[in-house]
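In this view, the complex is presented without one of its protein chains, the others remaining in place.
Read from first to last, the chains carry the letters A, B and C; within each, the first residue is number 1.
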Amino acid sequence: MNSLDVENVRKDFPILDQKINGRQLVYLDNAATTQKPVQVLDASRSYYQEINSNIHRGVHQLSQLATSAHEKARETIARFINAQRPEEVIFTSGTTDSINLVADIFRKSGRMKKGGNIIISGLEHHSNVVPWQMICEQLELELKVIPVLDDGTLDQEAYEELIDTKTELVAICHISNAFGTVNNIADICSKARSVNALTVIDGAQSISHELIDVQSIGCDFYCFSGHKCYAPTGVGALYGKFSLLSELPPWKGGGEMIKEVTFDKTTYNDPPYKFEAGTPNIEGGIALAAALDYVNNLGISAIRNHESALINKAAEFLGQIDGLTIYGPPERVGSLSFNISDIHHFDLGTLLDKMGFALRTGHHCCQPLMSRFGVSGTLRASFAIYNTFEEVENLAKAVEKSLNMLR
Amino acid sequence: MNSLDVENVRKDFPILDQKINGRQLVYLDNAATTQKPVQVLDASRSYYQEINSNIHRGVHQLSQLATSAHEKARETIARFINAQRPEEVIFTSGTTDSINLVADIFRKSGRMKKGGNIIISGLEHHSNVVPWQMICEQLELELKVIPVLDDGTLDQEAYEELIDTKTELVAICHISNAFGTVNNIADICSKARSVNALTVIDGAQSISHELIDVQSIGCDFYCFSGHKCYAPTGVGALYGKFSLLSELPPWKGGGEMIKEVTFDKTTYNDPPYKFEAGTPNIEGGIALAAALDYVNNLGISAIRNHESALINKAAEFLGQIDGLTIYGPPERVGSLSFNISDIHHFDLGTLLDKMGFALRTGHHCCQPLMSRFGVSGTLRASFAIYNTFEEVENLAKAVEKSLNMLR
Amino acid sequence: MTIAEKQKELLDELNLFQDWTERYEYVIGLGKNLPQMDAALLTNDRLIKGCQSQVWLDCNVVEGKMVFMADSDSVITKGMIALFVRILNEEEPDDVIAADLSFIDQTGLKEHLAPTRANALGLMAAQMKKCAIEASSGHPR
Partner (left out) sequence: MTIAEKQKELLDELNLFQDWTERYEYVIGLGKNLPQMDAALLTNDRLIKGCQSQVWLDCNVVEGKMVFMADSDSVITKGMIALFVRILNEEEPDDVIAADLSFIDQTGLKEHLAPTRANALGLMAAQMKKCAIEASSGHPR
């Protein structure tokens, strides 16, 4: 049986013992950022205590050790998402950075032509909206948006109508951070391929919850952040197909991304280095690999089983509360969003916090989606490997108690 | 007396006890990256064990604590460089990122006109060359280069001839990472102001060695990396004058940098948030502030005294070696570059490494400067607060021993 | 009573409560009882957009004293507004300008309700002072 020993897992996360207003912390804001296991914290500390050095250019031993640890981390990431080769993995500072990288190298590439269009969806996080808006404005492209159905899923038929031979690129999230909706990205990518459009998948919300196989998804780019998958802030990755990475121009200029610099002419390095200007987050990369190893040790399928049981239980308990609406489809991953009639999400969030429950309230960086559902925000509980059924039960009780105070 | 208790300082840096090939590590590659004191490592670990959470948008207490720790870090940085207000400090992932940010927002701003020019110098690191080459190419500007004199200083007269009313921007390093040359940046900035050109100072090599006062320097932008100043990799800062930051367009698009997003029209946040798309390196910012506090506790003037005594001693010892040439002016800060006639820097670096000495060999990301001096690279010893006179003496002996093997 | 005296009275009152539940129930009660602003006054120029909740503020000068009306979509924010209004209403512009609003930190109410960036309540406090400054310089809006 694939099952998670949650009590043991919790021992790896010292922060879970924190008290909030005298109450035991119940951390349900994992879609914003996850907590970090000691294994990850130790990996980053040992790096600094044993081999810290700048990489790639040094003849001395620390530099060699740091370089190979960093390149080994790249291999770990490549294996985790089933990239064809490590050179398809670019270290970035996070999902937002990864998406902006892709958007800007496309701008520079001259591939996108005035009058073409880019397709995103109504579920997207601002990080997968604004970069494309900016590019569309600069290149005079049209931004098309796949509408969201009432159940929080994408309107597939509308997608098929929107996409056409002028579609240059389709950028879609794997899983919605607001509603937990899982998109059928393999299908979306295959339709994009049929019109020669490139595909960018925002995997910020999937990397810690789902088995990711970029080859079977069939996307051209896949983006994620370390901090949403048990790794530190300030590091993330961009997967890109090697042939595309070779063709496309670099993004930032600086050390490491060049082959040769003269004031007359500069030539660029090969991927992935071409896209990694300056000193990278060396420690961050290594800690990210440690986090992926940690996830692998637990096993993605055990994690899925546990988390889906948790979120279903949460839906069941919360669903019994008078006036409570849960958004999104019944099959959700990671995040569960709700509102209670006549109650402002901020008021409920404030009282829950007093009782130790860390939930997110507001628009979750998805203002267009909130508008679509006519709300200014929601309460969102989002789950990780260390959450328990007891926490979910207590959450429902705490919501009831808050309602008594607010009504 | 302003003096450093080096023995005590060394206790804060556990990595210094490492053995390299059985020998005690002598770390003289500080210009590439410094080591980190336990105070910084502890700051980052406590962050994760006590308050880790995503910032700015959360109603719950961890999010509040993380937000105020992160904003307090911004204030610490602002004070350290004497910015007028914390909002003038933007968190980036490092110097390269900071410079690219400035270059790209200028590109977008439409301030730079075809036919104008940008001035850099022959001392610059690739990170302060390539972004400007890219912008010049895209906007059809001319890139002018202040030549380097034989003593490794900039040709001030040539600068006065190069600069003209078409000069849009001057980007210069404070201290050269290759030769340790200290540029008279206040003067360079004042001349730039007289023709209304903007100024960008690359402070990567000054932040850990010099008292920085952006107001008395009179620059518009100042860039540095945390990892070169006892802080982790993956975090850095950009100082920018508030009025300019308010005027200029944003760089990356994403969460946090927006006021309101609709598919029709997006409005942007105020500085510094407008330039901080996505989840920042929260821990990194906090650790950077801890590193600056650490430096402040020791006192910049005590640090300067110690380091300048070290580098002078190194110049004295090495200068006695037959055939050895030291580059740059006699007054150098941080870095000392040399070559020995008929000996390849790589060979010498390899043997020094076997004896435990970590020096950098090669072009130091300054290929144009290397060409100027007709070499493919140099050996560079670069110093920090934990280096000792004994290390410097032993370095000279180790160089002699290596020469015996190589000659 | 001076503004400082009103603040002290308020803190004494809040200190009577045993725990956060009672304190919040009190604030929620204040929020519910603060009269709703006339719909015609809920205009964009009176709107203060916060990160999580919105506040509408209307300022007037009546016989040399400041008269504030405010509303919010969040009842806790509205309760906090009621505290501000109680402290600052009917005071002279110069006294409002000089008032030390950090008393809110001592209420034992949630820290983030204290004036900070992007917080509707913080922005509202700033806006109240701004109105007073305009009134004091003879340019009431």
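Throughout what follows, contacts are C-beta pairs under 8 Å (C-beta built on N, C-alpha and C of every residue); 3 or more make two chains touch, one makes a residue touch a chain.
Quick caveat, the model's predicted, so the values are computed rather than measured.
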Of B:K259, B:R304 or B:H344, the residue in touch with the unshown chain: B:H344
Residue of A:V9, A:L28, A:A43 or A:V59 touching the missing chain in the full complex: A:V59
Of B:N2, B:N21, B:Q215 or B:T262, the one touching the omitted chain in the full complex: B:N21
Chain B residues that touch the omitted chain in the full complex: 21, 344-347, 349-351, 353-354, 361-362, 376-377, 405-406
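Criterion: only the chains that are shown with their structure count from here on.
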Averaged-CA centre spacing for the pair chain B and chain A, given as whole angstrom: 31
Distance between the centres, which are taken as Cα means, of chain C and chain B, whole angstrom: 46
Of all residues in chain A, the ones touching two or more other chains: 21, 346, 349-350, 353, 361-362
Shared-contact residues (touching 2 or more other chains) in chain C: 51-52
